[in-house]
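Below is one structure, written out as structure tokens; the observations come after it.
Note that this is a trimmed complex: some chains were dropped, and none of the rest were shifted.
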Amino acid sequence: MPESPARPLGVALIGYAFMGRAHSQAWRTVGAAFDVPPIARRVIVGRDEQAVAEAARRLDWEEHATDWREAITRDDVDIVDICTPGFLHAEIAITALEAGKHVLCEKPLANDPAEAERMVEAARAARERGQVAALGHTYRRVPALAHARDLVAAGRLGQIRQIRASYLQDWLVDAEAGMTWRLREETAGSGALGDIGSHAIDQIQYVTGQQVTAVRGRLATMVPERPGPDGPEPVTVDDAAWATLELDGGAIASVEASRMATGAKNELSVEVYGTKGALRFDLERLDELWFLDATAPVAEQGFTRVLVTEPEHPYLEGWWPQGHILGWENAFTNQARDLLRAVRDRDPAAYSPDFEDGLTLQRILDAVIASHRADGATVRL
Amino acid sequence: MPESPARPLGVALIGYAFMGRAHSQAWRTVGAAFDVPPIARRVIVGRDEQAVAEAARRLDWEEHATDWREAITRDDVDIVDICTPGFLHAEIAITALEAGKHVLCEKPLANDPAEAERMVEAARAARERGQVAALGHTYRRVPALAHARDLVAAGRLGQIRQIRASYLQDWLVDAEAGMTWRLREETAGSGALGDIGSHAIDQIQYVTGQQVTAVRGRLATMVPERPGPDGPEPVTVDDAAWATLELDGGAIASVEASRMATGAKNELSVEVYGTKGALRFDLERLDELWFLDATAPVAEQGFTRVLVTEPEHPYLEGWWPQGHILGWENAFTNQARDLLRAVRDRDPAAYSPDFEDGLTLQRILDAVIASHRADGATVRL
Amino acid sequence: MPESPARPLGVALIGYAFMGRAHSQAWRTVGAAFDVPPIARRVIVGRDEQAVAEAARRLDWEEHATDWREAITRDDVDIVDICTPGFLHAEIAITALEAGKHVLCEKPLANDPAEAERMVEAARAARERGQVAALGHTYRRVPALAHARDLVAAGRLGQIRQIRASYLQDWLVDAEAGMTWRLREETAGSGALGDIGSHAIDQIQYVTGQQVTAVRGRLATMVPERPGPDGPEPVTVDDAAWATLELDGGAIASVEASRMATGAKNELSVEVYGTKGALRFDLERLDELWFLDATAPVAEQGFTRVLVTEPEHPYLEGWWPQGHILGWENAFTNQARDLLRAVRDRDPAAYSPDFEDGLTLQRILDAVIASHRADGATVRL
């Protein structure tokens, strides 16, 4: 019974880079914002002793360690939070689940379908024992997107027919920007598609509650080689990706992802069109949800800018008064809330997405790539 | 009976500069857009023979003339449209009214209160005879602002408490821009206040249906002298003006007008806050009215961008399908519609604003100046 | 020499519905706005005698007629403006060109490729004789889009890599809206694709100056049958369409067109991303062009809202002072300017698009349909 009132839930964080920083912020903040069981930030783990020690100090963890196996089997650790590169996810997650720990794994679930399937197996077994195996598609916890899903679920949009989602960034516009592991297929799996297109696709399914059944896709690498330490190296992942998706509720969605969209910094855009209403969202203005009620009198119809900062809105009970906007990082704290409550209640089903959702998403991404390789032919799931 | 079905209503236009061009566009267009009595563009009048001949050709008037007195007493002229500088308004309007003509007079009514009062007298007498004496505050015919008034009148905003109106331009930012008649008190009356602040104040009264009862004002001349043909000349009107207004319905309005607002091209902004709702408008996006219904469920509240291009919206029966936006000039055509219908029906009351409204507005502007000169003290109307 | 100074250029307009109204507005307005040869609105033609007589009166044409053959061969007619449904374009245009007239033909060029090819033939022969054969993709004359093209041509965006264009409307959201000729393949050719998607594709080529070389497409009919006079009828055109296009300059474009995008009234959106800058445009705010200069200092970079109403901007010499925005209709007047100047100068090459551009565009649309039928496979042009 790890969540005994006698002691806080212990958290071990594996990884201390960008995602490690964001998750640390969440663990530091969640107890102040929400009613959740008390936690202790037991240990942060990384390969570089000096760097992880410094990270532990700055990010306020009790201890640091370089051996993740040891860290995640500690008795005082109840939750293992995995923020490593994707190729390490499977081993750490499976080990942690088998050790009886709850797991939060950053997306993508894994780089490789076989690994992903083994993770799903492990998660299934763990779920029987009341363990939570959570996947971190954090944007589901942006209040405006959670509110969007609620509106769809409440029928405010009627039947959904068309969805447009895109995720545009511009950090690869400069053709002289050098090679990184993110631009090699063997380390990154895919490029814009998997890194950010995956968020767009996850939102399509999350907000509409519909599942993708078939895809057509196209990928493009606009800068085919980039400077490496020993001269030019080929870029083997996509710089941009396009897809159309068929959903099981009958809707069709378009997706576009790019790291070449000059001037777009972090534009995850979602538009949903239904028989009774419509929604629009942009991550660069993440506190706003634009809702159109097509049943209102015509002379007063239009997209309404809802500032999602009211007590009535999802997650807002933990934050500030109306109009005091939230930022990108707050979604991580919201995610920690949901995870801790699922853990507290030993109710794995209370948290989504789970590992199976991650595997499903991975299969959709693979289908997009397969379609691209088949000259755009439909690939069914 | 000038508007006999036997022949079209004859129009004489006095003036062919900016406003003359805009009014010509309206007279050329109104019959195509709306059900109105047929008109004939009889004669355009100006002082410069060659220029007015060229204007007649370009702007498609049957004839041109240099003597306005002669032109406006022609038997085939029923409507006199006055687009001259303000100091000529009184004489032309009074002469035309006394000659039994309907009159449309561009704002401002007059530069001088005594003149304005004489015009009101003449209009009153003419009204008895069924003549229309119309003042051209054309922005009342921007569909979004007409729709705003309708929403207020229908009670959708509840009781109005606070209004914010501003009119910002930037064409005098350059301190080296030369002197013009617009920058001398004797020819222009006032500066930003009368030229554009007057529109803001007219909208405050128009949209809310409330009348100004007291004002406090401030004026400023930011560039005190400008290059003239014989060296620097003092600027004797305001570059910017500020006022607060008390309204007879209990609301308070703020007004700001400026020709020094760098980057603002033609920003007439109106915001109205009531107990049940609110409205926002900006002339640079004049097809949009932003409406907030404060009685809607909190989680769905916010300003709604209503694109005022639906058949249900004011004046839209004459224009294009939904979403095909209108521009600045269309309001002049809408104005011509309303004038022609009032003339057709011999119903002067059907058109507003009339000359009395113009005089009232002039008194408000004078009160702002008087308050400024009295160190901001309240001036009652 | 039809454009002799001795008499104005005579115009005959075939069709008086929506497009006929918009073109009439342009012919009535162009001489007031721009320096162009004088014109006379000689005759408007339609099948219904009474309706076309009424149209002639309202839209201010000298005469009306029901026989287009007679009208377009009149000696006092120099320009034939074709605003009929697409299936009549070929016959009228070819007859007019062979009669030595200049022709302006509304888009689409024709419903049928064979007809389109014959039109191109006729236009080629006519061009030799100095006649203009113009196609009306009017949005090329929206000042902001013309300015966009100028910026790209001046190299302000560097090399174009990615384009996103969409045209979203919502007038078919209601599944009970009845059948029309626009929803039958035999009369309309295609649905959203040809009607509005064609504008998006035209803009992609126009703004970038690049030509489409290959496409992949998908079509969908979301409401498969609609009420007809004798019961439900099948909808045989697309409600929505998606495509990706390869361009000869190396860029990739995505296109989406829909009549099912609830709340979108007339949203033609164009985004262009290059190595040195980016552009964004939305037809519902057609006076604004959003330009990002990626060579500016990072701390000051972002999309700049350029209000395209300055004298320095395309077509603005004919219109109003800065900030006095234009509407949808003004682009038709701009189009008339360009046509009249090409006619005046006997310089057919001065006007684009020509009939060959129309045929090219038709082939792209056909390729999208062919790709859709081939399960999304690439179709090369």
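A, B and C label the chains in the order they appear, each numbered from 1.
Convention: contacts are C-beta pairs under 8 Å (C-beta built on N, C-alpha and C of every residue); 3 or more make two chains touch, one makes a residue touch a chain.
Since we're looking at a predicted model, the values are computed, not measured.
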item: Copy count of the single sequence across the entire complex, 3 present; value: 4
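Note that only the chains that are shown with their structure count from here on.
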item: Turn needed to bring chain A onto chain C - CA fit, degrees, nearest 5; value: 180
item: Distance-to-centre winner among chains (Cα means, whole assembly as reference); value: C
item: Centre distance in Å when chain B and chain C are each reduced to the mean of their C-alpha atoms; value: 35
item: Centroid distance [mean C-alpha coordinates] between chain C and chain A, Å; value: 42
item: Rounded Å distance between chain A and chain B, as computed from the means of their C-alpha atoms; value: 54
item: Residues of chain C engaged with two or more neighbouring chains; value: 264
item: Chain A to chain B touching residues, read off their complex; value: 147, 151, 291, 293, 297-307, 310, 312-313
item: Interfacial residue positions of chain C with respect to chain B in the complex; value: 18, 21-22, 24-25, 28-29, 31-32, 38, 57-60, 169, 171, 264-267, 283-287, 307, 309, 320-330
item: Residue ranges of chain A touching chain C (in the complex, touch as defined); value: 157, 161-162, 164, 166, 170, 173, 175, 216, 218, 220, 222, 240, 242, 244, 252, 254, 256, 258, 260-264, 271, 273-278, 292, 294, 301-303, 371, 375-378
